[in-house]
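Okay, so here's the structure we're looking at.
Yeah, one chain of the complex is gone here, protein chain that is, but the others are all in their spots.
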């Protein structure tokens, strides 16, 4: 994985998703080199870049032009330009224009999570995966209930990471904020 | 418990120990109104004030004069002046001059944790409790091994608290750094 | 606090709420000796007993007769019989018959959380507190949204506790399951 500090950042754009969380999301996505990935709410582009290193193609979508700009900068920096298309648009509208895909990563939903999941699910290939990351308690339960509505089984993983670097006095551990990931698969 | 924001703070003094941690420490200390408490590394005085509200007497010790000053200010503000003696001194030296006590709270040890525990243990009354809080990984294992040396059984509790206030978009949870508490009792 | 192992248990009744969680709940409830407490979904009675030690009166309610029986046994064992009334009933119906109170503790709601909160809120004295503990993600967000509906500000605390006892090889830490507490106050 790329170090958090190796991403170009814009103070007005959230992210990048922290390294350990990217590890778990990439793992859980089971992304392979035949896969097309859609990353909605791409923010800084941390997940976009990691997915691009393993997938056939990544579509990265964000409504915020500062986010798509930062994502494009990171895509360029980490040399995955040939695999990534960055789209500045509302997630729902962007989904309209896309072909089928294998992994739908939702990191931001501008309050339209159920619609995004439902529309995305229609374009998800068989055995495709949807992953929703939540920093808000409500995002996780909304994802869960939308998957239930679609009769999809889901798995919920809450991740709390603390990190430290040994110093002279000892090793002080600093916590990252908790992230909840809700994952489902199209059978 | 007193709200974290109700303590007077000095940017150069650590603390106060967060509300939920104070809750658990006070609980685990089993402090009663007959108890004498010694609070070494009192910092901002958060624990001192809480102990004072329940104990007979609290001796609050810190080497840092800014810490003892801040503790005294909080002792005054929270009206427990008559029960607290604030001592600006090295913990080991201050222990020398104290009578027996029932609860030894060690929140800071300036690198002398084993000595503090050993000296404190001698002055601890039967059924007295020692509690060591650690934000450094090494402090916890040092407390554990010192208690082992003294043939004392100890209990270790690691506490991770995240907090949030519901907002318009939802409830974002923010993590406090983890705290490990090592507790023993003199049988 | 009473040790977890000092409560009488019934394998068919959940609880007791773990010691550290009881510490935080009692703290956050700000219970005093003038307070009347209602404990809905009392289960094993762990919280009931702790509240009884500090409050004027506790009404402990559970629909499950095995729960009320176990709570009564713990109330007897821990000698707070004179302060506790154990009621085997549906929470909503039991609330109907109660006078005003100061603390409403909801640990179990049989799927009627919003109604319980709303009915309870009506009988809550000024400056009274409602605390909802959740082991289900959905309980926390449901409590949050019900408090929002009532225009009440709430605080959310997620608690993760790991515990260990030092052994010969070292100190292995065992995690308790996470608990989320949602707290509000009637202004």
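Letters A, B and C name the chains as they come in the text, with residue numbers starting at 1 for each one.
Definition applied: contacts are C-beta pairs under 8 Å (C-beta built on N, C-alpha and C of every residue); 3 or more make two chains touch, one makes a residue touch a chain.
This one's a predicted model, so the numbers in the text were calculated from it and none came from an experiment.
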- Query: Which of the visible chains would the unseen chain be in contact with across the whole complex?
  - Reply: A, B, C
- Given A:1, A:63 or A:98, the residue that touches the chain left out of view is A:1
- Query: Residues on chain C that touch the omitted chain in the whole complex?
  - Reply: 111, 135-139, 160, 162, 164, 169-178
- Item | Touching residues on chain B - with respect to the absent chain | 137-138, 140-141, 144-145, 156, 158, 160, 178, 180
- Chain not shown, touching residues in chain A: 1, 19-20, 22-24, 26-28, 30, 141, 144, 147-148, 153-166, 171, 173
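Quick note on the criterion: only the chains that are shown with their structure count from here on.
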- Message: As a multiple of 5 degrees, what angle does the CA superposition of chain A onto its copy chain C give?
- Response: 180
- Message: For this structure, which two chains share the highest number of contact pairs?
- Response: B-C
- Item | Interface sides of chain B and chain C: same vs different residues, half threshold | same
- Task: Averaged over CA atoms, how far is the centre of chain A from the centre of chain C? Could you give it in whole Å?
- Result: 37
- Chain centre separation in whole Å, for chain C relative to chain B (CA means): 27
- Note on the structure: Note: chain B residues in touch with at least two other chains are 160, 162, 164, 171, 173
